[in-house]
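Data first, discussion second: the structure below is written as structure tokens.
The complex appears here minus one protein chain, its other protein chains still in place.
Note that the chains take the letters A, B and C in the order they are written out, and that residue 1 is the start of every chain.
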Amino acid sequence: MEFSDRATHSDRAKPIGAVMVVGGGIGGMQASLDLAESGFYVYLVDHSPTIGGVMSQLDKTFPTNDCAMCIMSPKLVDSGRHRNIRVITNAEVKEILGPPGSFEATIIRRPRYIRADKCTGCGECAKHCPVTAIDSYNEGMSRRAAVYLRYPQAIPKIFLIDREACIGCGLCERVCLAGAVDYGDRESEEKISVGSVILAPGFEVFDAKRRPEFGYGVFPNVITSIELERILSATGPHRSHLLRPSDGAIPERIAFIQCVGSRDAKCGNDYCSSVCCMYAVKEAIIAKEHVPFVKPTIFNMDIRAYGKGFDAYYERAKADYDVRFIKSMVSKVREKQGSGNLLVAYLNEEGKASEEEFDLVVLSLGMTTSKSVRDTAARLGVKLNRFGFCETETFTPLATSREGIYVCGAFQSPKDIPETVAQASGAAAAAAEMIASARGTLTTKKEYPPEDEVKPEEEARIGVFICHCGINIGGVVNVPAVKEYARTLPNVVHADENLYTCSQDTQEKIKNAVKEHGLNRVIVASCSPRTHEPMFRETIREAGLNKFLFEMANIRDQCSWVHMRRKAEATEKAKLLVRMAVANARLNRSLSETEVPVVQRGLVIGGGVAGMTAALRLAEQGFEVFLVEKEDRLGGNLLNLHYTIEGGDVQAFLRDLIDRVSHSSIHILLNSLVVDFSGVRGNFTTGVTTAPAMVHQKIQHGITILATGAEEEKPDGYLYGEDARVLTQLELEDRLYKGDWGQISNLSPEVVMIQCVGSRNEKHPSCSRTCCATAVKNALKLKKLNPAMNIRILYRDVRTYGFLETYYAQARREGIIFVRYDPEESPEVKKEGETLMISFEDKILKERMTLRPDLIVLSSASIPRENKELANLLKVPRTAEGFFLEAHMKLRPVDFASDGIYVAGSGHAPKLISESISQAYAAVARACTILSKENLLVGGIVAVVEGERCAACLTCVRVCPYEVPVVNVKGEAEIDIIKCKGCGTCAAECPARAIDLMHFTTGQLEAKVGALVGG
Amino acid sequence: MSFEPKILSFLCNWCAYAGADLAGISRFQYPPNTRVIRVMCSGRIDPAFIPRTFLAGFDGVMILGCHPGDCHYISGNIQAERKIAFLRKLLADEGIGGERLLLDWVSAGEGQRFAELTKGFTELIRSLGPFPVTEEMEGKLRAIHASLAGEKIRWMVGKAPELMEKENVYGERVDAERVGEVLETTVREELRKNRILIFLEAGTMTAKEISKKLNLSLKETLPLLVSLVGEGGIGFDPSEESHYPRYVRSG
Amino acid sequence: MRLSYPGNVKVVKVPCTGRVDVLLILRAFESGVDGVYLAGCLEGECHFLRGNLRARRRVEYVKGLLEEVGLGGNRVEMFNMSASQGQRFAQFAQEMTERIRLLGPSPVKKGE
Partner (left out) sequence: MIVGNRKDFSEILEKLGAARRVLLLGCNECVTVCGVGGEREVGVLASELRLYWTKEGETFEVREHTLERQCDYEYIDQIRGFADDYDVILSMACGAGVQYVAEAYKTKLVLPAVNTTFLGVTIEQGMWSERCQGCGACILDMTGGICPIARCAKSLLNGPCGGSSEGKCEIDKETDCAWQLIVDRLKESGQMERYEEILPVKDWRTGRDGGPRRRVREDLKL
């Protein structure tokens, strides 16, 4: 049986070491960065004029309420300036020809009318453009000019002309001092050669007008969830003020209507969009945080808070934010005459028709695929499922129907940000594996001239370059005056002004000045170091100076732009900022970054599906792997499973996987435990002891993947363990598989399944994610076995997210009865004689029902396998429930805070098999960003200890958020520069002042502050 | 005391001014209420001058140029006509009738016509009474002036004929209707935004109050507020905590 | 967004507010600045996990020291913002400038 997407491409010509990623949202960016960091050249193609996708429009993200833009913008900047990623925006993929491994893709670039090589993103054009157009970034709630940047942080930061709105008056060309406007731009075609392709085109929100009963587009105060997202955002139409459209008033009563365009067969979308429950909860919470008197109500069928930490968030919404949840679908929304308020009609839980008045109605729109994405898929020969999403198989969740083309993100199935990010990394691993033999063939590494040594005692010779930034700075700040002033400052031997300091010719000018004037420090007074420092650092490095000898004064974003109407003061402030930069630059020192070798070998702990997949994928990418399993056989939880809900044969898959794991590059250590662990990314040493002989060995490896998995909890109560007729789902599955039935296979037996046993309670607040689907899976199986069987599933919320929803619908069609219970009124199981009895509240009949079931099946919680000691050894954190805690819930779903250690599978949180496989691939992609390098660069901005002054007081050891400092054998604190992340907390607290942070030394900060006031 | 209108006349050098001289040579009598500014061509008249004229205390403005086809500069008068028509629309939008603004043609030989036009216009203004410079009116005029003086509008107004008659930067001829529409929306929006900025000089206001004062529906007013907030010209009064936020001038 | 805020505010960039120690703040006052504030990530969103929380404690401590020496604890403040809250930055800059204006110039101003 062939389950793997691995192709036998050994007989083919050498593959091309480049990948095309289609779609530059959070998924596309993640995949691109992982690939580029693992030795592959990436073409990142986006149909939009900028990358960033839908995430760029979001205000906050659940369940952490992180600001979406804050956490995303580093990835934007990295993707935009990575030397091995070429971002191609405003473009479509026309076709892909050729065999996997050596595809030829044709890209159509739409004209932008602004030259990328010249535009500096200053925005003068947009400020002058006389034509206004609808701003789609703000979902049409505001307007923008015909020449525009989609959003302020956009990458690439290149404007474009909206040809539909533009009337061609020519004003932008006149005001553009950079000469970037090019009205002659035409559509162009380009062919690129790539070895593999990743599709990450994302989703489109459902068209709310297709549900006319809710009045979107008719009643102004009916808005969509994404519109609310923009309204709540600081860059939104009202600058984060919550105002309703009809009259600009702050709405008090807000209704969220769930499942608009999801779980709806009528519009063809009988799948669940997976994210709407959580984003509605989030929007309700954020609205409440903005305006305390807001009263949010969420109308829903089920609240699908199935992800990590989601249920706690949902509970918090109820308890701390008074968000009201009504289990009912809204049938109609109408406007109340005159007020703009809305009357929402629904059947309440008693089944009575009710109507309630709201000030604002928000439609929680589902995810769909756009027509253009579906068309692209058709052109590329990629099969879609009946909902228009990319078709994938359970055991190969990253592979499309066309070999060499992989998929990730919402295009594969509706999903949230962390799952998209994880899957994107996963797709990167799959795409890389395909062309692993061509690693490093197309990527380039910058070669620099040797560095001139600048000794600390050497007199500083500073060159200052002051930027006009067109008129962005020059129009407010008197640049020549600042230049003259700079000349008077100590150690400044050269000062110059430029129209655009970031332009290519100015870089040459700076390099020449370094040579001509013997500069050993360079200062650019222009915009923000956050965006431009890397570029200028590169320039001075090319001129032979250490990059840390560069300094920036931000006289645009933090001066001319914010003091436009006070030119004289702005000029004075600019002078001061330059003075501060000079004071600081004098103390800048060359910092060396040293290369440390990487042990190009991996260690995977845990031999379940995630661990085996990770080991196999690493091996297939060409790395040696140690796979450590504590049991005497591989397989983990898969050993207990037999079939998937889609009908996949788990055991056959497992056999095949175990077979493949017997790979020449994989060392399998069964009956083995990790007993010690040390080292840092790139070079870990792990001690493993193998039973029964208790052989101890030390393994050296560059990365570690934790895949220790989860298991079904043995339930407490419901007569489990006391009566053989009370089983868990796993036990049921085993019996179903073995055909071990006894009396219940005949007649019309009564089966009751109880959901959330051991989940969503005080001890274990999380949802176990997979049990709803498992219950549906087993119920369908039972029904098939004996259609006369009466099956009831007692649930709290049915959480069959994504396409699993279709099986839930099927179960209901086949007569399986779903009965909701509240946790306060849990079902009761007892025995009268030999008769098993179960009683529960029936909400619809409003009475207590008692049944005499032949079988009770408990959907028991998924709990992490014993991992506490391992977590202690590796110093990785766990959640209160014992699952491993990743570095960042949203954007680093498989990384730990300590670099070089990754997590995969159910040890992270409960998961389906396909999800564990995706995540294992993801961990591999992240691991390859280290393993693919021979050396790692370390040092630079790190904390250093002056050992003599250290009092060994342990303050640094205690305050370091990353547990880096240790007190060494000499009784002095020691900070490993490989681990130090450079925050400086230790330097700020060391009572002996024995620690300093390089490049932000106490001396430098004090010099800056001194320059601020002193003359 | 009876009302003596104050009238400002812009006369083109080649026709109207010569016509006025001829009226003098011919001793045609007309009322002394007009003050003359000589311009080389009626095309020189910037529509932004007009609101300032009223703000400066004049009760009427006359612009006299060459007859169509006779312009010394080929089409200056035609352009003047277009610009003034445009201005009239703006004035009308704000409820200011265009009757106090006269654009007409006087050739170098029409001394008589010059005197009659002047006489007629003076009488008309006399009958209309003094220009009502109320606080509200002042705000409107300031707003109109600010909008017309902005670079965007001036560029558009100047470019419009080229776009319609020749071609735009893409080598296409733009439909006159489209140009008119863009011009009008742009100007109208600028004007209204300027008015809002002027309102808020006096204190904070809710959206409803602004819309009432603009005499516009809330639906038309809100997008203007959104734009102004986006441009940073106005913000929200942080001290207000009711259901109706109040806008303030910022910066 | 080009929001305007008073030109009195000068920014010293640090990798994390956790880098700012008690002494640096005191030294700033010694140099003669009239007020100091730290702008860190939102609580719980520190790029370095908890540097901003530590910074907040230090600011509280410095407030006490400034009270002791008679400069007034209100001359130093900590506030949190996200990268997209430009408006909040401008607003806080404004507020802080106003606050310091009311307190008057620092009595340790140099050259006066």
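The rule we apply is simple: a contact is a pair of C-beta atoms (placed from the backbone, for glycine too) under 8 Å apart; a residue touches a chain by one contact, two chains touch by 3 or more.
Keep in mind it's a predicted model, so treat the numbers as computed, not measured.
Within the full complex, the chain left out of the display is in contact with A, C.
In the complete assembly, the contact with the undisplayed chain comes from A:Pro991, out of A:Pro692, A:Gly833 or A:Pro991. Touch with the chain that is not drawn comes from one residue among C:Phe29, C:Phe48 or C:Phe89, which is C:Phe29. Considering the complete assembly, chain A touches the hidden chain via residues 949, 951-955, 958-959, 989-994.
Within the entire complex, the positions of chain C that touch the omitted partner chain are 21-23, 26-27, 29-30, 65-66, 68-71, 107-108.
Methods note: only the chains that are shown with their structure count from here on.
Set side by side, the interfaces A-B and A-C show unequal numbers of C-beta pairs in contact, with more at A-C.
Centre to centre, using the average C-alpha position, chain A and chain C are separated by 32 Å.
Along chain B, residues 235, 251 each make contact with two or more other chains. Residues of chain A found to touch two or more other chains are 239, 565.
Put simply, chain A touches chain C in their complex at residues 64, 66-67, 69-70, 73, 152-153, 233-235, 239-240, 529, 554, 558-559, 561-566, 569-570, 572-573, 576-577, 580, 897, 941, 959, 961-962, 981-985, 987-989, 993, 997, 1000, 1002, 1005-1006, 1008-1010, 1012-1015. By the touch criterion given at the top, residues 128-132, 141-143, 167-171, 173, 183, 220, 237-239, 241, 243, 245-252, 565 of chain A touch chain B in their complex. Residue ranges of chain B in contact with chain A, taken from their complex: 151-153, 155-156, 159, 163, 168-170, 172, 174, 178-179, 182, 185-186, 189, 206-208, 218-219, 221-223, 225-227, 229-230, 235-236, 242-245, 251.
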